[in-house]
Each structure stands twice: as structure tokens, then as C-alpha cells.
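Apart from one protein chain that is not included, each protein chain of the complex appears where it belongs.
Presenting subunit A:
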Amino acid sequence: MSKAILPSRMNLAVFKQKKIGAKKGFDLLKKKSDALKKSFREILAKILETKKRMGKEFNLALISLAEANFAAGDFSKSVLDSVKTRTNVRLNISSENVAGVHLPIFSLRGDADDQNDDRQMLGLTGGGQAIQRCKERFQKFLKILVDIASLQTQFITLDEVIKVTNRRVNALEYVVIPRIEFTISYIEKELDEESREDFFRLKKVTDNKKNEKIESQKIAKGNDDLPEQTESIFGGEDEEELLF
């Protein structure tokens, strides 16, 4: 702390409030971190699982491509030529809200079938069906890929958010709350010390008053009876006072 804290009762109340606030924030963030971690693990498991399937789908797609090539000859050139300047088949991004984090989801939209005539010309010389099958296979493959891509982006986003949240949780737990607790104990110690000082001061003053009273009573009664005894009990004025 750069400036000294005034150890007053009001400050004590202030810091106690701060501690409550910090603890609440800490609990909430911890809950958020736990929820995020749970989603994270689910996504991870899904990614591993889906990528496994993707391998198989890809092989199937390649096989159908080979079949189509066999049936219709090499149509890659005509496919290349039929590429439009603007395609309908695109991705939409929507976001899903998980524990306060916006996770992106890709969804494939659009249809290739009602595009220009070039593609419909593709299979005319033969093997049109094979090409159609190949297209369907690849479309299926594409759909799986888009799903995996969604999972991937969610994975990356979540990873980052979890790191940030954990940093905040740790900061609260190991820096902010201990500092507040230290300040609170410091103020309490100072207040205790003050009240102890007050108590001693009070006691000393009452002791002094009592002594003065007894002395003045002795003087009033006269010096006959108890001069020596008085001296022995009270000592002389030469004796130093005990300092606390």
C-alpha cells in the first residue's frame, strides 16, 4: 500500500466490507471457471471423437471421386471452369452463450444445386450419376468438417477465457484478499493498542488521584500517629516514579 491507512473504526468497517466484496467476487469467479472448464472438457472430447469420424468420411468421399472419374473421365477441368464469381454456399456464424462467454457456431447454408448450368452439364457425357454421388459424399464430408471447425473455434475461444478467469481467481485469492486481511488485522491491532493505552492512562490517573487523596487525609489528621509508617509505605519523594 502506498499511503498509510488511518487505523480508525470507520476504516475497519470499510475494509471489512471490502473483504466481503472480494470474497463474493472470488466465489462467483470460481463458479464461472468451473462451469467453463466443464464445457471445455466436453468440447475436447467431442473434437477427438468427431475427427476420428472425419477420417473415415474422407476416405469414402475419395473413393466416390475415383468412381466418378472412372465413369465420367477427368472432369476436374470443367469443375474448375464452373466456379462462379459468387457462391451461395456459405457459412453463417451464430453465437452460443455459455457461462457468460460467447462461443461461435458455424452453420453451412446455401445450396449448390440451383447454381449455373455449367455444373449441370457435367455428367452429360456419361457418369452423371457417379458425379452426383460424389457430390453428395463430399457434401456430407463438408458438413462434418464445418461441425469440427465450430468445435475448434469454441475450443480456442474457451481456452483463452479460462486462462483469463483463472488469472483473476488467483489474483483475488493470493493477492487482494490477503492484503485486505492484513490491513484489517493491522487496524485491529492498532485499535487494541489504543484502548490498552487508554486503559493504562486511566488507571494511572485514578491511582494518582487515590494517592493524593490518602496523602491529604494523612496531613489533615495530623502528623502524630503515623509519620514513620507513612514514610515506609509510600517511600519518599526521592523514589522515581514507575513508568509504564
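Definition applied: a contact is a pair of C-beta atoms (placed from the backbone, for glycine too) under 8 Å apart; a residue touches a chain by one contact, two chains touch by 3 or more; residues count from 1.
Convention: contacts and distances are computed from a predicted model.
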{"item": "Which of \"Proteasome subunit beta\", \"serine C-palmitoyltransferase\", \"Small ribosomal subunit protein uS10m\" or \"V-type proton ATPase subunit F\" matches, in UniProt, the chain that is not displayed", "value": "\"V-type proton ATPase subunit F\""}
{"item": "Selected residue (touches chain absent from view) among A:Asn88, A:Asn170 or A:Asn211", "value": "A:Asn88"}
{"item": "Chain not shown: contacting residue from A:Glu160, A:Glu181, A:Asp198 or A:Glu212", "value": "A:Glu160"}
{"item": "Where the missing chain touches subunit A, by residue", "value": "40-41, 44-45, 47-48, 51-52, 54-55, 58-59, 61-62, 65-66, 75-76, 79-80, 82-95, 102, 104, 106, 109-112, 115, 119, 131, 134-135, 137-139, 141-142, 145-146, 148-149, 152-153, 155-157, 159-161, 164"}
